[in-house]
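What follows is a single structure, and I will ask about it in a moment.
With one protein chain removed, the remaining protein chains of the complex are shown where they sit.
Here is chain A:
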């Protein structure tokens, strides 16, 4: 009796059922919860289910028929529905607990919001959490830290997927240890994690955690008996610190993460609006670049190459220009690296070779050469051989008139396939020139690895030729050229003095604004017919006498 009295005073709704599911007892809290005047002495199903929908009624009936424990939520559409926790039937008795809210076992779909591998939240939890934050009247102080492991793939590939999974579990554990109780931990997928910091002092808290995360993640893991050293990159975005809308938080954190990766990994970057502007600009230029060839926005301009001995034109270098209708002319230095990254270089490069061959085949002087720049990326497969031979065949240009200019980058990988491709072109009769010599590794072994026909001395040496160091370097490059039997050309010759100095020092050819700026293809024929080397030579000789 004393027990019953205590039940009377309880805040929790309790009911006891007999083997026929008749309510033996229900406390006042239970009656209040179900909005019933009295429930004792009547079968549970008839008294409780009076205003339930058919589905809920059926679920309740099924649950009561079974002797196992379970939970039923009544009026699921209600904002704060009543859930009945029905205990297992033992000795003809079972206890029912009634409470407001969703069943704990399902806890608002909590199970569906958890990542089964790591036990932290998944993307769904992130979305639910974001939705909750959106309801706040005052803009919450929230920071998103997106974390990506830097060498996860290597761990997966070398130690296997089980080791990879263990690494993800240990990573989640480290995140738990480094974060506060009310931070939300999410595994976005793969090796990408997210920490949502709410109600912390920003930006300090996010900086502190990001710093700590990158440091701790670079510390060794023990995985299946192996020592594994990885690192993590972190991108941070904070509401009110560069990010205005909650919906942009994840996107901005991802952009900052991308930047952290680009800066060499194992570090964190904080989003700033410039980053987004740059990313958008890059996206736009990428979009335009993919269409540029189709829209015929590329043109080739030609710059003469002249002999220093008699000043005559020996050939032209074909230079690529992108005439973008909105942004105007874009320099190759700007768009070629992007074209290489997105693979568009293959199509653009093929067009350049083909167009230059057709153009040169039309020049009146059949001894003039045409030099074409080919990216190291184009040497990654055998297509380059096909492209060159087809261009020569279709244009009718003699192979000896085509010169492919490559940078040291081509030989950087020291791949035998790349060398073989250079040899294939060489066997066709095409000459191969080493471009920008002296600016990269300037490795003599590169010069030794292939019979280059020409070394191009970079303009940085030419334009500072008054310094004795540059003079010495140019002399050394020329000496190497002479002993290897390779001709030399100086590019970027802009002044009469530079021309005279380069000529005096014994370089074979020159190219640069002093002789002529690059010109449109249609001007080349006229330029050739009217070119007079005399003024250049006269000036150079006067310089020497002086």
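As a convention for this text, a residue touches a chain if its C-beta (ideal position, glycine included) is under 8 Å from a C-beta of that chain, and two chains touch if they have at least 3 such contacts; residues count from 1.
By definition in this document, contacts and distances are computed from a predicted model.
Per UniProt, the protein behind the absent chain is "BLUF domain-containing protein"; the candidates were "4Fe-4S binding protein", "Sodium/solute symporter", "BLUF domain-containing protein" or "Energy-coupling factor transporter transmembrane protein EcfT".
If you put the hidden chain back, the residue from A:220, A:326 or A:364 that touches it is A:220. Of the listed residues A:212, A:251 or A:265, the one in contact with the hidden chain in the full complex is A:212. Residue-wise, the contact with the chain that is not shown comes from A:178, picked out of A:159, A:178, A:279 or A:361. Although one chain is not displayed, chain A still touches it through residues 170, 173-174, 177-178, 212, 215-216, 219-222, 225, 227.
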